[in-house]
Structure formats: structure tokens, C-alpha cells
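Have a look at this one.
For this depiction, one protein chain was excluded, whereas all remaining protein chains were kept in their positions.
We call the chains A and B, going by the order they appear; numbering starts again at 1 in every chain.
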Amino acid sequence: MKYSLRETCDKTFTVMTALSVILLVVILVAVLGPMISKGITAVFFKSTVEFRRMQNDLHDRGSIEKIDEQIAKANIHRDYIYSKIDSFKMGIDTSFFKQKVKQIYRQFGNDLKSNNIKGTELSDRRKVARQIRSDLEKAFASLDKAGIIELIDGIDQHKTDHRITGTVAMGFYDLADQYKAIIKDFDLSKRQQYAESLGQVEDLLIKLYGPRPEDPMPALIMDRYGATRYDLACQLLDKILWKEHWVQQSPDQPMVSTKLPRVADFEGTEIEDIFFYIEDNFQQSIIPKATIYWQYFIDDSTSGHYFGGVGPEILGTLILTVLAMAFVFPLGVVAAAYLVECTTDNIVMKIIRLSINTLAGVPSIIFGLFGLAFFVLFLLPFFGGPSKPCILAASMTLAVLALPVMIRASEEAIRSVPQSYKEASLGLGAGRFRTFVQVTLPAAMPGILTGVILSLSRVAGETAPILFTGACAFGSIPKSLFAQTRTLSYGSYDIAVGDKIGMLVPHKQYGMVVTLVLLIICLNALAIFFRAKIFRRLKGH
Amino acid sequence: MPTSVLKKSDKPQVKSVVKITDAPQNKKVVKDDSDCKCAIVKARDFCFYYGSKAGVKNINMDIYPCTVTAIIGPSGCGKSTFLRSINRINDLIPHTRTEGKLLINDHDVYDKRTNLVNLRQKVGMVFQKPNPFPKSIFDNIAYGPKLQGIKSRSKHQQIVEESLKAAALWDEVKDDLKKSALALSGGQQQRLCIARALATKPDVLLMDEPCSALDPIATGKIEDLIGQLQGDYTIVIVTHNMQQAARVSERTAFFCLGELIEYDLTANIFRNPSIKQTEDYVTGRFG
Partner (left out) sequence: MDDTALYNEIKSTTGRNDRSLVLTPFEDLKGFLACHLGRALLFLITCSSVLAVFLIFYFVIRESIPFITHNDISQFLTSQHWYPEAEPAKFGALSIIVGSFYVTIVSLLFAVPVGIMAAVFLSDVVSFKIREFIKPVIEILAAIPSVAYGFFAVLVLSPWLQDKFGFATGTNALNASIVLSIMALPTIISVAEDSISSVGRELREGSYALGATRFETIFKVIIPSAHSGIIAAVILGMMRAIGETMVVWMASGNASQIPTPWWDLSQSVRTMTASIAGEMGETVKGSEHYYSLFTIGVLLLILTFTLNIVSEYFLISAKKKLGKA
């Protein structure tokens, strides 16, 4: 082959290998980047006054006076908007008027009775009132503006009738005037359209601002507060101001969505400028402020993870991992000690090593099956406990999973203690056990601790073994070792695929998984730091 | 008496080891009678095998109390093997066996009933490469006495001080005994190991090429130390360095290919060896 060809091959090859490593870095950034950047927003974000209100209600945080002050300020705008909407609604939804009419008529009848008017006088007066009533009802039901005005003007003829002047029936005329004023600029044919659109806007406003004070308290906590985050609020604002409209641009293509301003729906009505008002006073109506919600790591979450934090999950993960390490640490260190100190290269040793390697290669779901079949269904009932998934079973399963990791790390640590220490100790007259305990083990301890930390980080991230042995997605903080617990790992899975409400709060989804990933990365960084410390120690500080 | 032809250190503290007939102030005159029953270590047809290969064969020698005995010879001749058999530290190596007897105070150390713990406290060892534990200076030296059951802290203090003084290290480290032993220099570490070995008050001190990993100045200090310890301890030192053997020892054994070729007073070995092989070695014709 010509030299230049060989050289090109060589250079290309070098470049390709470099690219593969760059690809690794790119992959790392691609995997961690979106998760961390979105997960961070669970703790660092702009909150609205609704958030502060919620925090105060649920956890007694923040001063109630300041919050009330802010709510009062926000309510100025909210009340204005609502009042405009309400008055507009009255034009659309005539049930208010109809009800009022009925009320007045009934009251009129009761008044007559109480004034002891009987007989033909009674029926006569009631006939007049009934006439007015039916006219008004027709007016309210009609869509013909001219006809309505005619009907309303028509009842004027009874205004001066002595049978109704001075009675509650005069209320009919107030209603009529009110209604006439409302429908003056109203396009009645569009009533249906207005109703629909206004209904959507009203729903969105309630989502944005929270339930109206006069409405009954909603059952679900997630409905009791408006938008707690600024980004969510902006999304809602967008939905309020713009309507999504599907358009078929060309016959074969799927429909494309475009945005139409909602103002166009209410063109020519009194409510038209409400949208500009909402947009202009948006900031003042929600009062956003940058917050650091560090209590995310302590708080429990409300149902569906809509509000709150991952406190119980962190606690669950910690309990399971610490308990698993408590089981596996003595077993692992003792086994490693035996393998290093008492080895003879016979068949038994080979079987032990094969077992350790096999254990290291078993898939994690098989550990889950094993945990279910052995710990939950066999061992616990054997000792008289309940045959249900619980923390004890899950941590024992995790301990079996961590055993090979621990044994390997401990063995490496113990083997790396120089033989000279052993010789020196034996030369001074110490027995083998004392030599191990007083010289070898302390010298190997940093390496063993590194192994502990690595096992911890492995165990914290495992989901499959605890699926059927002790993890759950909902539930209170566990009270005993025989209860199930929520964990970061299982919770991340559940909130990503199982939980419908989780989709509405992506920051919570990402927040949970990022908490897990950061926890594990911190543990690994700690292990790396420890390893460096060992290096320094062996060189003499 | 003619002074030694071989080089002596110029330092005034060194006692000239070759002046056998002059009895120094606190030194004992040693008879060169090999039937002396007061020999503390006696080897009788001692053989040591690594698997099937012989490390040493048919060793017969007596080591006398309060003397410095040097063992010299080319690489691989079994010097360290023999030395390490005396306190049975060779037990760490698998697949070994012995023949013959190796007696300390008339007890065969390879007897099944030997109390290894007491043996190793009676026979201390200093290794080729300094190997202080990764603990403080104080804890290194107190390790041995603790094993002996001495519990009181004041006794530990006393022993540490005595040992460090005996090893000529006290002045250099007395200010900070809690410092890590690994922070000392190579020569200091080796003296620390010597102090550590002395802390158990052994009868015999075995030194396996103690200066081979050290620079000349540290070597000189260790050799001075050996001279100072000579009166109180029986020292057996394995060394590659013939001049060192001539400087520090009273008797020298020459090993070659696993066998003891000649064992005599140092002056005789170096000035008029009886066996040709010895003469070839000490004059540098081989090795």
C-alpha cells in the first residue's frame, strides 16, 4: 500500500477515535442537559401570589399579612375583570333575569295575600303582573332585538296602573331597563357563540387566578389555587388571549393549527377591552417573584404530585439504601477478608468466585422476582411476619444485589494493603486475626468506604428489585419496617408514565428524576474524592 | 594489633569492630569457641524448601549473645531465607517445608508446639524496606507493647521514649509523636522500624538488609545505631555490602547457593579466609 494511503488511514482512524469520545461527551450532555435544566426549575422558579398563598395555607410559611396585602392588590384587577364578565354574562345567560322575574311575581302574590286582598281583586291584579311577567319572559327568550325592545316598551303601558304601582312589581321595570341597557350593543344571534367562548375564558381565568371567593371550595387541592408558577401563568394567559383554530391548508395534509385572537369573538361588545386589560395588568394580577423553593426536598406532595416536593421519596430511598448497606457491609467485608487471607486455590474457592461473578451478572428484575418469591412469600411468613411487600424485604433484596459490588471493592482494597505491613505486624508478635483487625483493616478502610459509597449509589438508583418487594407510588410516610415506602427511583418511573396528573406538572417529573441523578452523582463524586485522599494518605499526607 | 585494612568510617562515635582483642567499655569478650553452650541461636543441619527447590541446605551455625553477626553472600544464596526462618516469618509463603533444627535457647522454633507470638516478640525483625504502619509515630511503637498486654498509657509513654532514644530518633521526633509515620524520611522511617522492634524488648534482632533502600547518610546513622545497640542485643544482619559487614559485625557467615560456606570472626573472613570460595567473593572475583 502506498505510504500516503496508509497515512490517511491512520489519520482518519485517529480522528474517528477522537470523535467517538467526543460523541460520549455529547451523549452525556444530551442525556443530562434537558433533565437538569428542566428539573432545576422545580426549585428555582418564578412563583405567583397563588403559590405563596398555597404555601401559607398548607405549611404556614410566609407572613400572612404580606400575603393578604398582595392578594388584595391582585384582587383589584381580578374583581374588575370578573365584574365585567358577570355583567356581560347576564346578557347571555338570561336565567338570572328569568329567575328574578319569577321571584318578583311570587313576592307580589305573597304581598297581596298578606294584605288580605281576595277574590276578583286578587286575580285581577295577578293578571296584570302575570301579563308583565310573560312579556318579559318572552323578551328574555327572544333573539330578535327589535322584538325585545318592543316587548319591553310594551310593558310600559302597565307602569302607571294603580294595581301595581308602589308594589314589588315595579321591580319588573328595573329588570327591563337593566336588560335593555345590556342588549343595546349586543348581537343576540351570537349569544350561543358568546356563551361558549366566554365559558372557556372563565374556566381559564379560574385556573389562572384560583377559584372565586363566592364559589364553594373545590374538593381537590390542585383546584383550590390558581397558577402557582409564572411559566404556567404565561401559558394560561396565552390560551386566554389566543384561540387555537385548526385549518386544512391543503386537502391531503393534516390540519394545521393557527391562533386567532379571542378579542375577535367579542367584537363590538362591552367585554372587548377586558382582554387588553388582562394583558396589560397581567403582572399586577399575579405578582410574580423569583423563589428558591428549597423545601422541595422536605415537603410531601399533594395528590398526584401536583404541588409539593419529594420529601417522602428522598426519605424512602435513604431508608432502603442505609438498611441494605447495614446488611451487606459486614457480609461483604468478612467475605473479602476470607478471600484475601485464607485462600487456597482449590475447587471451593473457584465455586465461590464463580458465584460472586454470577451474582454480579443477574438482571435486576430477577432480583425482584427472587425478592418476591423468597423474602416476601417465604422468609417473612417463616419468621411470623406478614407476607406483604415491605421495607424489610426490599432492603434485603437490595442487599443481595449489592453483595458482589461490596465484595469486589473490599477485596481490592484489602489486597492493595502492602504485604510489608502484614509482615511487620506478624514480626512484632501479633496473631493473624489481630494483624488483620488492627493493621490491615484500618489501612484498607478508605478503599472499603469507597466501595460502600459506590454500592450505595448503585442501590439508590435501582427500581426493578423493589417493584414488587416494597415500593409504592402513593401512601404516607412509612411507620414501621413492615410498611411500603415511596422512593425516588420508583416515583420517577411512576410520574413519568403512570401518573396522568404528572404530565401537567413537568417540572415535578423532571425534579424528581434530577434529584435522584444528582444524589447519585454526588455519591460518586464523594467516592472519587475519597480515592484521591487514599492516594495522598499512602504517600504520607 | 594492626588495624583493619578495610575502610572504616571516619566518625569518632564508631567503635572499630575489627579490634577483637581490645575489650571495649561495655562489650563482652566473645570466645570463638563454636561449642559454646551459651549460643542463643543454633542451626543444626537446617534446610528450608520452597516447594521442591532448596532455599538453604545443611546450615550449621551458632549465633552468640550480644554480638553482631553478619551474613554475606551473592544474590539468591539463601541469606534472607535463613534469616526469616529464625522468626518464622517465612510461614507467610505457601508450600514451604523445613528439615533439621533451628534452636533458640535450645528450643526448636519449627516444633509444632512453638508459641509463635512469644517467639516473634523475642526475636524482632527489621525489614529491607522501611514499613511503618500508616499510623502515628507513637502508635507504631506502642503496637508491640500493646500486644504484650501492657495497657497503661504511662508505661506506653515510657517505652516509646526508651525505644526512640535507643534508636537515636528521639531528638528528631520528640516534639510531635502524633505525626504520621509516613511523613518521615526514609532513614527516619527505618530507625522508627528499629525502635518499633526494640519496643518489645527482644533478645535477638534480625535485620534484613536494613540499609539497602537508604541513602549513604542514613546508612551511616543506622550503622552507628547498630554499634550502639550491640551491647544489649544479639544482632544478626544480612547485607549485600561487604564493607558494611566488616564495619559493624564481629562474626561473619558467608553463604553461597544455599549453603553455609564459612563462618568465622569477621577479621578472619576478610583477611585470611580459609576457603577459596570465600576469598574469591570477598576479593570481588564473583558475586
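The definition used in the following text is that contacts are C-beta pairs under 8 Å (C-beta built on N, C-alpha and C of every residue); 3 or more make two chains touch, one makes a residue touch a chain.
All values reported here derive from a predicted model rather than from experimental measurement.
*Asks:* Using the contact definition given at the top, list the shown chains touched by the missing chain.
*Replies:* Within the full complex, the chain left out of view touches A, B.
*Asks:* Among A:50, A:299 or A:462, which residue is in contact with the omitted chain in the full complex?
*Replies:* Selected residue, touching the omitted chain: A:462.
*Asks:* Among A:129, A:227, A:271 or A:516, which one is in touch with the chain left out?
*Replies:* That would be A:516, which touches the missing chain.
*Asks:* May I ask which residue of A:195, A:362 or A:477 touches the chain that does not appear here?
*Replies:* Reading the full complex, the residue touching the unseen chain is A:362.
*Asks:* Among A:44, A:294 or A:433, which one is in touch with the chain left out?
*Replies:* Spelled out, the listed residue whose C-beta touches the missing chain is A:433.
*Asks:* Quick one: which of A:13, A:44 or A:382 touches the chain that's been left out?
*Replies:* In the full complex, the listed residue that touches the missing chain is A:13.
*Asks:* What is the set of chain A residues that contact the non-displayed chain in the whole complex?
*Replies:* Considering the whole complex, chain A reaches the absent chain at 6-7, 9-10, 12-14, 16-18, 20-21, 23-25, 27-28, 31-32, 34-35, 330-331, 334-335, 337-339, 342, 351-352, 354-359, 361-370, 372-374, 377-378, 400, 403-404, 407, 433, 457, 460-464, 467-468, 489-490, 492-493, 496-497, 506, 509-510, 513, 516-517, 520-521, 524, 528.
*Asks:* In the full complex, which residues of chain B touch the absent chain?
*Replies:* 28, 31, 36-38, 40, 64-66, 104-105, 107, 109, 111, 113-115, 118-119, 121-122, 148, 201-203, 231-232
Note that only the chains that are shown with their structure count from here on.
*Asks:* Provide the residue numbers of chain B that touch chain A in the complex, in ascending order.
*Replies:* Per the touch definition, chain B meets chain A at residues 87, 89, 92, 94, 116-121, 124-125, 127, 129, 131-135, 143-144, 147-148, 180, 182-184, 193, 196-197, 200.
*Asks:* Chain B touches which residues of chain A in the complex?
*Replies:* My answer: residues 344, 418-431, 434, 438-439, 442-443, 537-541.
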